[in-house]
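To keep things clear, I will list the structure first and then write my remarks on it.
Heads up, this is only part of the complex; the chains shown haven't been moved.
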Amino acid sequence: MKCTVQAFGITREIAGSKEVVVELPEGSTVSDFKTVLFSQFPRLSTLTSLFIAVNQAYAEDSQVLKTEDEIALIPPVAGG
Amino acid sequence: MIKITPKPIDIQKVIDTASSLGAGAVNVFIGTVRNTAHGKKVLWLEYEAYEAMAVAEIRKIIDEASHRWPLLGWAVSHRIGTLKPGEVSVAIAVSSPHRRDSFEACQFIIDTLKEKAPIWKKEIFEGGEEWVSAQPNVAKVYN
């Protein structure tokens, strides 16, 4: 399946775009997604941390992704 | 009221929104852009948010705070976009019958917002720039 992923902050700059497309086998988990993502954008693995948001909430590594999910890259936050 | 906005924050409005006739205390936290960081002069900051999720995360934080402290009112406004030193990046106000609760709840909200809300800032210095906290081996900035 083809996932369109929103990228914010430093991940947006590393990806060079607000959105990145990642091709994943059906039934992939968040953890699988990160493996593919890091191979596609190796610099993302140098961040202090990288969380994945699914449908506007922090996702566990074991969560299974579906085509219709809203996925986003959450590098270390620094609000306030 | 939870607001993520590119416009200057109206602090009085945040306070008024949080106020309540049953409250004896309002505590307000205001985050402002410092003119220095890691000993370097800050020219400006760029704030960016995943807006829908930021609102959702802040709502969870408020729910948790309302559960832990007897809050009578609250409001959170976070600015995004370009901010110069001295400008207000965030304003949080909570009211409660007694003052200790207002202090504790407000501190909990800003502490947790900084930890959880998907909001990012890039500091632009003279001769450089940096996404705060994003990469290891870079001094962390707290405010």
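For the reader, a short list of remarks on this structure follows.
By letter and in written order, the chains are A and B; residue numbering begins at 1 in each of them.
Going forward, a residue touches a chain if its C-beta (ideal position, glycine included) is under 8 Å from a C-beta of that chain, and two chains touch if they have at least 3 such contacts.
Please read all numbers here as calculations on a predicted model, not as lab measurements.
For the assembly as a whole, chain copy numbers read A x2, B x2.
Heads up, the rule we're going with is that only the chains that are shown with their structure count from here on.
Taking the mean of the C-alpha atoms as each chain's centre, chain A and chain B sit 25 Å apart.
Partner chain B is touched in their complex by these residues of chain A: 6, 8-10, 12-13, 46-48, 53, 56-58, 72, 74-80. Of all the residues in chain B, the ones that touch chain A in their complex are 31, 47-50, 52-54, 56, 78, 89-90, 110, 113-122, 131-136, 141, 143.
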